[in-house]
Structures are given as structure tokens and as C-alpha cells.
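Missing here: one protein chain of the complex. Every other protein chain is in place.
Take a look at chain A:
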């Protein structure tokens, strides 16, 4: 049924028709007509942020914890340019977002008008697709297409730039189902011949491994379940990238832990020594492969990905399967079962024996202290005291992020939100608010570094205003810890600008926004302090003063192969010589 309405009203109507309940945004001249419509309705909740970058990260947190697209509304010019980091972050991590930006009226475009920016030009390389809508007649159709593009195939952020006169003008609103989307229909079914070949490889491999990534989570909870079924039924070991944590439970018996630069010894050595690598929805990122020429040299590699351009981009694979991980796994399981559920038992037993040997290295071991809180210890306590709770974790970027990935266990997908591809400091705090908005009763914790956290600290006001009881667990080493670590290991201990100088009093800062502030520096008091944070009904800023010079191990210096991984004990002996990337 076609209806006449203004462009501004169409935006709100389309959001409702797509089942959107929340939009994160910040007003300005070029979006006032849309804000006027938001004012006059109650179906869509608007979360007023304090900076547009944070609006996008909140939408990312919302999207990643729900599997639904996140929505954002910003004004023209500075509103749109502030959103760019968030868009790039979402593009790198394949997070579905629909972002609306205001634009100067069509007749002013190109005149350097007040708050004019070439938003579609600026955001073209950091969105999956974007549109400048110059006629209100095309607006509804474009919004419907935008939701389709953001959520189909490999998900990603899209942006719709709407000039102010288009928001005022009246046009015809068309329903979502009338929108033309046939031109963008990524292939979800994998080639059956290729899947049969995969099953043949599964049946005979002696040293197999599943290497899984964010694609499994993006494919939906069914994909994670199918994957767990296949992993458990075959008895193969499984490792995952930073992005894929939780798709296979950390408590599962085949779990080797995360792989990559700061991944577990057993996971990286198993990747290096395997004869069959089954990559499900991961993309051979340089943080995973180390030196590509020496990456898993003896394995037959299978790569399942919905994005054909991810296949053979970095590592040439033997068996590419373009399709949705969930669909491919369903077919693979069916074929494998119908052929008698065969695996190479003898080979597998030997392979596991080898892996058990690597596990004995106990690569996450660290020297604990009674005087200072070790960051690893703080996370172990956080893990122990929150186990079994309905828990969501976000992180900032740095050492604390890697420790969180190593020491916290995730037993379900969509519970772990971290900036992987872009490594955006300032992501975690707003993301935690987005998660909390989507799950008001859940326990949402942002594991933060003090430096990253300051990058979007203005969002304290947002958390107070919208009563999101987010817990900010800052591992405060008064250092840009990850930078300091590289400088120590690779730059002759010249600590150029890696101190966090002039830090605020976090407790007072918390109180000034009506939050609870907790400071803890004594390991003996840590458990009580964490419990105080967990039991407090409201946002908490937890300043956990930790050891300042702790390094994060294991570590594969960039440009080195997996089998040249540094453990805590080797670090002393390590002589620089790695390339810095």
C-alpha cells in the first residue's frame, strides 16, 4: 500500500517496518526534520550519545550482541565525519549497520555550504555501500535496499545521505517487500562437489584442525551449533580468531584456545603442524598468519567464506568453498553422516597426544604477586566471579584486550565484542552501552585499558542518562601498554610517548557523573572489590591498578612464523630483528 508522507517521516516509518527498536544518534541542523518525527512517536527509542563515533560503536555493540543491524543517525558535515572511524571499524569486522546522515539541501550541494561535506565520497571506502538520495520518491526504496545490503552476504555498514529538502518533501512510501533487491543476492549454498571433497578430507586427515572466525558468528547461532556438532562428532581440535570466540564453547573438550599473534602455543603449533586446515569464516589476517611464506607449510587448506574475495587473497588454498558457513556445514554434516561418519581414528589419537604435549607448556603461565595486581590475575578473578552469569564482554584495544581473550572463556556466540580488524581504541566503552541497551538485565563488562578508555570517556553522560549499568573494568597500568611492550622488545627500550600522563582520579570522575567509582590496588582486596562492582545496580568505573610493566605472552613478533613464538620465559633472550608491522 503506497502512502504519501515526508521524507523525514519515511525514515521513521522504514525503521519501524524493519523492526528497529533503537537508534543511536546526535542531532544537528541537517537532520532536524527527522528529529522532529522521532519526537512525535514512541516506537523507536533514540539514544542521545555525546560523540558520533560513539554512536556507531554503540550500534556495533547492539548489532554484535543481538545479530540484528544497528542503526545510527547523525547530522551533515562534522556529524558524518565523526562517524567515519566507527564505519571503518564495522566494515573491517563485518558488522551490519544502517547509518543515516543529514546533508545540505540538494540545491546547495557543491557550494561549500555550511556543514557540507562530501559524505558519500568520504564514506565510500569505509561502507559496504552508500547512497545519496536526491528525491523523496526514491527514499523508502533506498532505505529498504540499505537494510538488505547491510545484512545479506558478508554483513557490513551502509550509509544513506539525505539532503534536508528531501526530508521535508512529500513522496510515496513503499513497503519493504516492494523494494527491488534481486540485484544483490550473494550465494549462500556451497558447491556440493566441493563439500563432498571436504568430507573426503575429513575422513582421512591425520592431523586436522578447524580454524574458525567471525564469519561463523555472523552466520547466526545455527551455524555455531552445526559447527559444534561437526567438531564434537569428528573429534577434531578447534581454534578460533579473536573475532570468532564463543562460537565453540571455551569449556568444550576440543577447544585449543585463540590462535594468532597472542594466541595460545598449542593453537599456533597445531596450525603450523596440521595436515588439514578447515577455515570456517576466517580470513587469514596478518595477525593470524605471521610470515605468510611459512604459514602452515604442510597442510591442505579448505576455506569456507561467503565473500569470494577473501579466498586466495593472502594464503592460496586447495579447496575454496564460497557460501554461507551455516549452509555449508549443514551439507557437510549430512554428507559426512551418510558416508558413515568416518575419521582417521589412529591418526587423530596421535595428533591429540602431540597437542596434549604442547598444552603442557602452559603458555599462559605468569608470575603472580602478593604486592601488585597482575592483569592476568585480575582477569582470572573476574572470570571466576562472573562464571555462570548472563555475561557480555566488550574490550578496548591493547594488552588488556589480548589478556581478556586469553583468560576469559566464552561458551556462546555474541557474548564477546572487540575491535578486531581495525583495532580501535575507544571502541569498548560505547560498545558496552550498546550491548546493555539491547540486554537491559544482563551483566555487561568492558575490559579496558586506561588510555583507550579515555578516548570515548564522554559517554559517561550517555550511560547515566539512559541508566545503563555498564561495568568499566580498567586494567590501569598507566601505560600505553601494548606500545610499551613493542618498544621494550623491538625498539631498544626507548619508551617514546607510551606513558599515560596526567590521568584523572577515576573515582572522582565516576562520582561527578553519578556513577560508582572503585579503586583497587591490593590483590588481597580484589575479590571483594569485584563483587562490589557486580552487586552495584548502576554504572561502575573500576580503576584496577595493575603491574605497569607486565608483557603479554605468548607473542609471535610480526613477520615471524608460528613456530617462532615467544613465551614469557624466552622474552629475556629475545633479540630484536622482527619486522614491525
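Quick note on the criterion: a contact is a pair of C-beta atoms (placed from the backbone, for glycine too) under 8 Å apart; a residue touches a chain by one contact, two chains touch by 3 or more; residues count from 1.
The rule is short, and it goes like this: contacts and distances are computed from a predicted model.
From the set "CO or xanthine dehydrogenase, Mo-binding subunit", "Peptide ABC transporter permease", "Acetolactate synthase small subunit" or "1,2-phenylacetyl-CoA epoxidase subunit A", the protein name that UniProt assigns to the chain left out of the figure is "Acetolactate synthase small subunit".
Among A:194, A:304, A:460 or A:510, the one in contact with the hidden chain is A:194. From the options A:309, A:368 or A:512, the residue with contact to the unseen chain in the full assembly is A:309.
In the full complex, chain A touches the hidden chain at residues 120-121, 124-125, 128-130, 132, 149, 183-184, 191, 193-194, 196-197, 201, 204-206, 275-276, 300, 307-309, 311-313, 316, 318-320, 344.
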